[in-house]
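Every protein chain of the complex appears in place save one, which is left out.
Chain nomenclature is as follows: A and B, assigned in order of appearance, with residue numbering initiated at 1 for each chain independently.
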Amino acid sequence: MNFFIKKLLIVIPTLYIAWTVVFVTLNIIPGDPVNLMLGGRPASDEVRENVRKNLGLDKPVFERYTSFLINATKGDLGKSYLTRQPVTTMIKENMMPTIELSIGGLIFGVFFGVFFGIFAGTKPNSMRDTFSMIIALCGISLPSFWIGMMLIYIFGTTLGWVPIVGEGLVSLILPSITVGLFFAGGMARLTRSSLVDVLNQDYIRTARSKGISKYRIVLRHSLRNAMIPPVTLLGIQFGLLITGAVITEEVFARPGLGQLLLQAILAKDIPLVQALVVYMTAVYIFLNLIVDFTYGIIDPRIRLERNRG
Amino acid sequence: MVEILNVSNLSTAFQSDYGSKQALKNISFKINEGEVLALVGESGSGKTVTSLSIMGLLPNNAYIQEGNINLIDKKNNQVNILKLTDDKHNLIRGNDISMVFQEPMTCLNPTMTIGDQIVEVILNHKKISKTKAVKEMIDLLGLVEIPDPTQRAREYPHQLSGGMRQRVMISIALACTPKLIIADEPTSALDVTIQAQLLQLLMKLKNSIVSKTSILFITHDLGIVRELADRVIVMYQGRVLEIGSVRQILKSPLHPYTRGLLAAIPALAKKGHRLATISSVVGDEDIDTAYPLTRLKDGRQVSLSPQALERITNG
Partner (left out) sequence: MKNFSIILKRFLLNKGSAFGGIFLLIIIIGAIFAPLIAPYNWNEVDTGPRLAPPSWDFLFGTDIHGRDVFSRIVYGARYSLSVGVISVLFGIVAGSIFGITIAYIGGRVDIIGSRVIDVMFGFPSFLLSLLVVAIIGVGLWNVVFAVGLASIPHFARIIRSAALQVKEQPYIEACVNMGFGKIRIMFNHILPNIFPIIIVIATMDLGGAIISIASLSFLGLGAQPPEPEWGAMLSSGREYMRYAPWTMIYPGLFLFLTVMSVNLLGDRLSIALDARQSVDKGKV
C-alpha cells in the first residue's frame, strides 16, 4: 500500500506538469483564434470582443491557466473552435474505435512478439533464431503507413480476402496488424535477448542438474525473469499505440481519436488539440503505472522490497 | 569394492572463434560405492569440465570427442551416459547423479521459494503426492541442519545467507538419494568459518544415513582432502597425473606435480625452508608429456615416463 501511495504522489504532479506544458505550448501559437472562430469572415470590433469574451481570451493568462487546470481535473476541457461542441463529447464519440484498434494491435504485437522471442531465444544461433530475428527486424523497419497500404493492396484490392472498410471484427484485422507489427518486432528482439541472458544464468544450470525438462525450465524458471525487460519496453511503447492510431486511422480511413487529432492540428483547433493531448497523456501515464505494478507481481524481490520500504 | 561410475578415455574439447581447445585429454578413473573421491587440481586443469561431462551440462560450444562413461544406476542397470538422449539423461540428473555447485549466491532461482525448489526435484523423480513431497522437503531441511525449516521453506533465496543457501543446495542434491553427488568446490565461495561448518555437516552426512552415496569432491584445497576424502585424483591441464588413497598421496606422492602441490602448502612445508612454488617443478619432462596411466602394485595409478617408473619400482 505504501508503494501505491508513493507512486501516486509522483504520478499526479507529473500529470499536472505535463498539462501545464500543453497549456503553455498551445497558447503561444501565433495566429488569432478569434479569426478561426469567425471562420475568416469580416466582423465588427464589437463582435470580435464578444467572441473573445466567449472564448475566455480576455482574462489574464494566469487566470486562464488555473481555470484550465481545474477544468481539466473535472474533465471539462472547453468547446472545439470549429464544431462548437464540447470537446469531451467529441472525445467520447470517437473513443471506442481507437480503443478497439489499440487492443487489437497490442494483442497482435505482444502475442507474436513474445512467441517469436521465445522461439528464437530457446535455440540461440540456430536457423529458427536467425529466421525469427529477421522477421523482427522487418517489423521494426517497416513504415506502418506503407505496410498498411500494402496490406490493403494485397489482401483487399488484389485478393479480395478482407473487406477494407466496414465495421466488425474482420475489419479490425489488417489495421491491428499494421499497428502491432512494430510492437511485435521490438518485443521479439528484447524477449529473445532477455531469455538468452536468463538461460545462461547459474540457477538454470542448477535446474537442469535436477533433471528438469527443457520445456519446464523455459516455462517455469526462465520466463518470469526474462519478461521484465520486455514488460518495461511495453510501457515505453504504449506511446506507439497513439502513433499507430493516428497513422492507421488515416490509412484505413477509420474514425477515431487519431483522426480527430490530425484534423484538429491541421485546423489549429486549439481546445480540441489541448483536450486530446491531455487525455492521451493521462492514459499513457496511467498505463505506465499499471506496468510498474506488474513488476511487483513478477519479481518477488521487488515485491518484498516495496512492502518493507 | 563396488564400482558405480567408470570413466574411460574421455576427451572433451571446446570450439571458439579463436580455434578449438582441448579441455580433457583421454582421462580415465573409477568411483566406488560409498567413497569420497577428491578431484584435485589448479584452475584450468579440467576438474569442472569433467563434472559437466558426466552430468551432460556442457555448454553448446563444447563437445565430447571420444570415451565412455558407464554408470550403475539405482536399479542396478549399467548405463552408458554418453549414449543417452537429453530426455533420458534427465531421468538420471538429480536422481542417480546430482550436483552441488560453487556459487550459492547465483545458483538458486530468485523467484521461487526454496521449499518449492526442493519439492520440485522430489516430484520430478518420485511419484508421490505433493503433501508427502513437502514433508520430505521439511525433513531434508532438518537433515542439513537448517533451523525452523517450515518457515525457511517459504522464504526466497535472497533472504538466506550464503552458508544456508549452500545447505539448501546440498539438500536438493540429497533429495532423491542419488548414487553419486558431484560437489564442485562447494565451499570455495564461503567464509572460512562457514566452510568449516559445512564440512562438518558433510562429514556427519557421510558417516550416517547417506553413507552409501558416493561423492566426487572437486577442490583445490588439500586441507579438505585430508579431512573428507578416501581417494584422490590429481589432474593437470586436462590429464590425470596420479590416483591413489588419501594416505598414499599425502604421505608419499609419486608424481613431481603432486609433490609440488604438497610442497606449496605452508602447513606441510618443512620449517625453515623456503616455500616451493609449482613453477619450480614445471618443465620437468614428466609433467609435460602425457604418459598413459600405469597401475602399481599398491593400487595406485600414475602417469610417468618409463624411466621414472623404473626408478620407483626399483628404488
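By definition in this document, a contact is a pair of C-beta atoms (placed from the backbone, for glycine too) under 8 Å apart; a residue touches a chain by one contact, two chains touch by 3 or more.
From a predicted model like this one, the values you see are computed outputs, not experimental measurements.
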Chains on display which the left-out chain touches in the complete complex: A
Residue among A:Leu69, A:Ile99, A:Ile173 or A:Leu262 touching the omitted chain: A:Leu262
Hidden-chain contact residue, picked from the options A:Ala226, A:Ile247, A:Leu260 or A:Ala275: A:Ile247
Touch list for chain A against the chain that is not drawn: 14-15, 17-18, 21-22, 25-26, 28-29, 137-138, 140-147, 149-150, 152-153, 157, 238-240, 242-243, 246-247, 250-251, 261-262, 265-266, 268, 273, 277, 280-281, 284-285
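One rule holds in what follows: only the chains that are shown with their structure count from here on.
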Centroid spacing, where centroids are CA-atom means, of chain A and chain B in whole angstrom: 54
Residues of chain A defined as touching chain B within the complex: 125, 201-203, 205-214, 221, 224-225, 298-301, 304
Of all residues in chain B, those that touch chain A in their complex: 55, 57, 60, 86-87, 89-95, 98-99, 101, 103, 106-112, 120-121, 124-125, 156, 158-159, 169, 172
